[in-house]
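Omission of a single protein chain aside, the complex is shown with its protein chains in their original locations.
Note that the chains are named A and B in the order they appear, and that numbering of residues resets to 1 at the start of each chain.
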Amino acid sequence: MPSEVTPSTNNHDFILTALRQNLRLDSRPLDTYRPIDLTFSSDPDTYGQTDVRIGKTRVLCNISCEVGAPYPDRKFDGVFTISCELGPMGSPAWEVGRQDQTEIILSRILEKTVRRSGALDTESLCIVAGQKCFHLRADIHILDHDGNVLDAACFALMAALLHFRRPDVSIEGEEVTVYSVREREPVKLTMTHHPFCITTSFYPSRQGSDDDLISVLDTTLQEEQCRTGSLTISLNRHGEVCNIAKYGGVGIEGLSVLTCVNASLEKAKMFDRLLKERLAEDEKARQAKIGAMGLELSAENERVMERPVG
Amino acid sequence: MTTPGVLLPGEVVPQSALPATKKGTLTLGPGLHHVPPSTISATTTGSLQTDNKKGAIWLETSHGRYQPTVGDHVIAQIHHSSTESYSCILTPHTPYAILGQLAFEGANKKTRPQLKSGDLVYARVSKTKIECFNSATGKSEGMGPLKAGMTFSVTPSFARRLMMGTSKDGQAKGGVVVLEEAGEKVRFEVAVGRNGKVWIDSSTARETIVIGGLLVRADEEGWGVEMQRKMVKKVLRDV
C-alpha cells in the first residue's frame, strides 16, 4: 500500500478540537519547535556530515566533492547538486525509485532556498575557468519521517554546507595540485548568506469555515495529515526572503502571509543561532582532538632528541 | 512468575530455568524452539518467562509488528466498506482485516451500524475475520464502534502488558500502573488494542492528551512502576 495511512476520523477530529484550545498532543505551544538536535561526524577528518533530529524526524546530510569539468555555459562556476533520497527507511509509504509529491516539493524548495538564492558562492568552486572545478554534491536522506521534513532537511543541508571543507588546491602555470586533508588544511566553502526553511501549517478554527485559520509550526506527521494548507517560507536572519511556496490548500489572507513571514524571521534567527553555537562547539572539540594528537607527536620527537645525549 | 534473564537467538535455556511439573510435560510458548532430545533454545531476543503451575515457558519480546492471534482485542480503522463486510486496517501497510457488516451485537440488515471510512471499532480477532461481538454469546462485551476520543500508538508488547490486568493481591501483572493511578484523579474511558493502539476519551481534550502522553512516555522511556507513580502524580497535579 503505497499511500500513507490517514488518521482515523476520531484522531482527526480530536487533533482539531485540541488545536482550537491551543493544545497539541505533545503539550507544546503552537509556535514552538520540538527539541532540535544537530550532530556532526565525530571523525576529525570527515567534514560536512550532519545528522539533524527534530523530535522523531531525522535527516542525514552528507556533502562530498570531486574535481571535474564545469558546464560549458557556466565556465566560471563550480557544480553544485542537491539530491534527496526518500526511501522506505523514512516511511513505509515511500518506495525506492518511485517519486512522490513530497520528494518533488522537497528537492524544489531546497533548490530554490539554497541554490537559486546563491547561498553557496559557486564561483569559489572554480579552479581553472572552463576546465576544472569542484563538483559539490549534497545527499540528503530522510531517515525517519515524523512531520516537518522540509525544515529539518534545510537545516541539515545548511549545517553540512557550513561545516564542509573542500581540499586545498594550488595552481602553478598549467599544473593544478589538489592536496589531501593530511597535507594541507582544507578550505571552508564561501557562503554568502544562511537561509532556513520554516513551514507554517493551517487549520480551520471552526467547522466548515475557512475564515479564521490557526497557524501551527513544526507539525508532527499526524498533525500534517490533518492540515488544510501550508506555507513554506525560506529566509535568512537579515529578513531576505528567498522562497515562498504555497501550493494550493486553503486560501489565506494577504495580511496573514505577512504575519507568517514575520513569525518565520524569529525562527530563522533561532536556527541561525543554534547552528552557530553547534559549529563553534564542534570546532572546539576538533581543535582539542588535534591538540592532543599534536602532544603525542611532540613527545615522540623529544625521545629522538634525547638519544644522542644519553 | 520468575524472570531468569534475557536470552538471545540461539542461546540455550538452562535446565535450571525450566519449570518442574508433576507430569513432567512442558508447554513451549512463542520465541522458543525444541531441539530433540532435550535442548530448548531461543529463536528471538526476549526475557524468559515461566509458569510453574501450567508448566509453560515462553519469551516475552518487545519488538516487531503485531501478528493477529485469535482472541486478541484490537482497535481497527475502517478503510472501506462493501456489501458484505468492512475492510479494516489493523497495522499500517498490511492487507486489510475483514469485519462482517453484521458482526455487531444485535445487528441485522436494518439495525447494523453504518460506519464510514476512517471510523474506529474495538473488535476481537476470530479465526479469519475480526468481529465486534462474541459470536458464542451474541453479546458485545464492550466491543463496538468507538466514538470521539483519541488513539495513541504504543508498542504491541506494551499494549499486552496493559491488558494483563491485576493479580489477586492487587499487583499489576504487566508492571504498568499508569491507567490505574490516573484513574484515581480523573475520569476517562479507555480501550486497549493488542495491535499497539490505546484509545482514550475523557471530558476534556487536555486530560486525554495528558493521559495518552503518560502512556506513550512510559512505553518509550521504559518507566518502572515507581517512576510511573511519580510521573502520574507530578503531571496530574497541574491539570
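To be clear about the criterion, a residue touches a chain if its C-beta (ideal position, glycine included) is under 8 Å from a C-beta of that chain, and two chains touch if they have at least 3 such contacts.
Keep this in mind: contacts and distances are computed from a predicted model.
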Practice task
Pick, from "Ubiquitin-like activating enzyme", "Ribosomal RNA-processing protein 41", "Proteasome subunit beta" or "Coatomer subunit zeta", the protein name that UniProt gives for the chain of this complex that is not shown.
Solution key: "Ribosomal RNA-processing protein 41"
Exercise for the section: Identify the residue among B:His33, B:His79, B:Arg112 or B:Lys129 that touches the chain left out of the display. Expected result: B:His79
Problem - Hidden-chain contact residue, picked from the options A:Leu30, A:Ile214 or A:Ile244 - result: A:Ile244
Problem - Candidate in contact with the missing chain, chosen from A:Asn11, A:Ser117 or A:Ser201 - result: A:Ser117
Practice task
Sort through B:Ser117, B:Ser153 or B:Thr204 and give me the one touching the missing partner chain.
Solution key: B:Ser117
Problem - In chain A, positions touching the absent partner - result: 1-3, 6, 99, 101, 104-105, 107-108, 111-112, 116-118, 210-211, 228-229, 231, 235, 239-254, 257-258, 261-262, 265
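As a working rule, only the chains that are shown with their structure count from here on.
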Exercise for the section: Please compute the C-alpha centroid of chain A, do the same for chain B, then give the distance between them in whole Å. Expected result: 39
Problem - Complex interface listing, chain A residues touching chain B - result: 1, 4-15, 17-18, 21, 23-27, 92-93
Problem - Interfacial residue positions of chain B with respect to chain A in the complex - result: 77, 89, 92-94, 116, 118-120, 146-151, 199, 205-206, 208-210, 212-213
